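Worksheet for the structure shown next.
One chain of protein is taken out of this complex; the other chains stay put.
By letter and in written order, the chains are A, B and C; residue numbering begins at 1 in each of them.
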Amino acid sequence: MITATGVSLEQLNAASAHDFVAALGGVYERSPWVAAAVAGQRPFAMLASLNAAMVAAVRAASPEQRRALIELHPDLAALRIGNLTAESKSEQGGAGLDALSESDYARFQRLRDAYRQKFGMPFIICVRRHTRGSILRQYEQRLQSSVEAEFDAALAEIFRIAALRLSDRVKATDELPVTGCLSTHVLDNYDGCPARGMPLTLSEFSDDGARRMVIETVTNHEGRTDALLIGGRPIPIGHYELRFDVGYYYARRKIPTADPPFLQSVPIEFSVAEPETHYHIPLLVTPWSFSTYRGS
Amino acid sequence: MITATGVSLEQLNAASAHDFVAALGGVYERSPWVAAAVAGQRPFAMLASLNAAMVAAVRAASPEQRRALIELHPDLAALRIGNLTAESKSEQGGAGLDALSESDYARFQRLRDAYRQKFGMPFIICVRRHTRGSILRQYEQRLQSSVEAEFDAALAEIFRIAALRLSDRVKATDELPVTGCLSTHVLDNYDGCPARGMPLTLSEFSDDGARRMVIETVTNHEGRTDALLIGGRPIPIGHYELRFDVGYYYARRKIPTADPPFLQSVPIEFSVAEPETHYHIPLLVTPWSFSTYRGS
Amino acid sequence: MITATGVSLEQLNAASAHDFVAALGGVYERSPWVAAAVAGQRPFAMLASLNAAMVAAVRAASPEQRRALIELHPDLAALRIGNLTAESKSEQGGAGLDALSESDYARFQRLRDAYRQKFGMPFIICVRRHTRGSILRQYEQRLQSSVEAEFDAALAEIFRIAALRLSDRVKATDELPVTGCLSTHVLDNYDGCPARGMPLTLSEFSDDGARRMVIETVTNHEGRTDALLIGGRPIPIGHYELRFDVGYYYARRKIPTADPPFLQSVPIEFSVAEPETHYHIPLLVTPWSFSTYRGS
Partner (left out) sequence: MITATGVSLEQLNAASAHDFVAALGGVYERSPWVAAAVAGQRPFAMLASLNAAMVAAVRAASPEQRRALIELHPDLAALRIGNLTAESKSEQGGAGLDALSESDYARFQRLRDAYRQKFGMPFIICVRRHTRGSILRQYEQRLQSSVEAEFDAALAEIFRIAALRLSDRVKATDELPVTGCLSTHVLDNYDGCPARGMPLTLSEFSDDGARRMVIETVTNHEGRTDALLIGGRPIPIGHYELRFDVGYYYARRKIPTADPPFLQSVPIEFSVAEPETHYHIPLLVTPWSFSTYRGS
């Protein structure tokens, strides 16, 4: 019943209990019992109710069951060893965890060993909400937590992972609040109009300062990009650079400026802290000035 | 009579012709005849008149003399060979020409050979007005000139070099218009006051994108820097980055923002085209916005 | 067939010629012959084709017919005399022409007499595109025109009036480009979010500096207004003031500022020159700064 394009909430409500569990058994890592526990509560009017019921089922389970659920998650650094579920594999690849350098790999190994020694469980984090840098910072911060707080933190991450997986595979009239988006808008204050044809790039910084290009595009006649810079997913927590080719834009429009132009490639560096919200980063520009702000 | 701290115009006016030429013989490269030609016109009321007289003496000389003056200037790439005057050595070191990579050195050699072949003279440029990148661009542009235009261009550069040398060594009540300055000012629009204690750096980009830090400093209680970022000299034509540690500034002031803060290290990239003017690059900032412009 | 809610293009295409002319006979002032001239060209796929056909019919008519069409328009100042068509009455009331002071009325009378004496026809202007001030300026400018140019100008205004009337009464899948809109958006750069609950007013200035409030409203949770400030019609050419109660906004949010606050009621004055476009006038604000620009 699950296909590449997902299943509808309507279909899930109408399915046999067996098919329901087959469809949603992987939402909680290797733990189809969570889906089974809520099958009898159907029909669900909204995806949010289904998600809430599954969260409640986990919370109602015994401490041993919850501990087991945690234990069934792979270590982050397990990637090279190869025993990941398909879901975990795709999620962890997104943050570049499948392409760690030797030194990063060693750093992750050390964190994993320290974490397991202190807490006796694997480190769980919803990878799609993070960049490599923010994972490392989270790892180091959470190593300072108490055992009780960390148990709760692990469950909270599991709920985030599960909500994203539900959102990926079930179509419904409502949407879970698991995605954010990143957009820009360029206004030309020299001519009082949207800046059309402004080339721009979005890059993500890793913690060592290296940048990885996320997207390269150009503004349309509204001064916006045809597609969101990031959309339909959480915006990974991390540090970014938007870079606008202001020099090219004004040269092509034959606006007389200095030689070389005062503004050529204009970078805007900013950080994302809330992956499920809207980050709108406009640029107001003339050949001699620019400004930006967190918009909406 | 020339000392580390220079000579006064008054002293030059009162000196013997011999001492006058001894003091200013190096203003035009290996060409004390220029100083000798104007010694009889003393007294000079202003440094500008002395400078103008020396320029006029060069213009009044025969074409052969002017050609010889040009020929007496070292090639830019001569630096490694070692036959530079003290003046040339210090000037060319400033643009990093004494630390060229092998490939840059080879590029300069090729340009030198092409230039000499076309124009039959060394390539002359007032190095203190340039960064390595802008020298290379000038070199390539001027290779496209006609022989006549390039002869004039070489003389114009010689006049710039001479004016800077005069300005360096002669104290007078007036100043030659051979210096510019670069300044900044940080205003905190969150609290409506100057931003005190904002760390910042100024870096210069070379043409290959590498950056070289020019200065690292912090704003004072007026939101300005105690000293000009660049001052008392031409601002080398080139591409720069001012970078402000906005995240540190607001964290120290305990302003609640996001974690990580939306703005942390804020770069402003700009280019200098007119070395003898004032570039004022302010930053208006809140934890969620910033703007900049070419000020005054 | 014409009702308060208009007629559809489909109905017009299907109607008898008689009904078609009855429905559109008033589009050109007292000149049903224009509608009659295009009835045989039906069906019209789009409203734009119907409008273009009626324009073409006027252009194809004899000079005497065009002159007669012009003559059938009422003088602007005829308002008090009372022989207006219903369409003209509603249009002219919008610009406040039904409430002229004695001195304004006298000024209009003088302009009317001078215009008729020079051009031998009434002064025609598409009133819905204007404020009282811009009508007076147009009147005075067009009095300087040549007879030929003014004949064309009168026809151009008639085409604008007709397109607006068509747009008002005919529903179609396309829209004639006869409307503009005016919007705002308030961003709080102090907290990095949309400014919700910011009271604001839009006023229109008349030429004597008096202001007439157009709308009083408050921003919603997106920092926008629920309805466009002006929409669904041309924005009258003229001078406007947007005024934001920034002091109230920050006081209600308990942001500590000065007493009295540096910014209280913040006015933005701007002019509209192109009634059929979008004017977006955002406000970026903190307790100590604000900026605005023509956005999109």
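The rule is simple: a contact is a pair of C-beta atoms (placed from the backbone, for glycine too) under 8 Å apart; a residue touches a chain by one contact, two chains touch by 3 or more.
As the structure is a prediction and not an experimental result, all values here were calculated from the model.
Among the options C:31, C:51, C:201 or C:289, which residue touches the chain absent from this view?
C:289
Return the single residue from B:60, B:193, B:213 or B:227 that touches the missing chain.
The single option touching the absent chain is B:193.
List the residues of subunit A that touch the chain left out of this view.
So the residues of subunit A touching the unseen chain are 189-192, 257-258, 262, 284, 286-289, 291.
In terms of residues, what is the contact footprint of the unshown chain on subunit C?
Listed in rising order, the touching residues are 237, 239, 258-267, 269-271, 273-274, 284, 286, 288-294.
To test your reading of the contact rule: which positions on subunit B touch the chain that is missing from view?
Listed in rising order, the touching residues are 187, 189, 192-194, 222-223, 284, 291, 293-296.
The rule we apply is simple: only the chains that are shown with their structure count from here on.
Measure off the straight-line distance from the CA centroid of subunit A to the CA centroid of subunit C, and report it in whole Å.
Centres of subunit A and subunit C (C-alpha means) sit 47 Å apart.
Counting only residues that touch at least 2 other chains, which ones in subunit B make the list?
258, 262, 284, 288-289, 291
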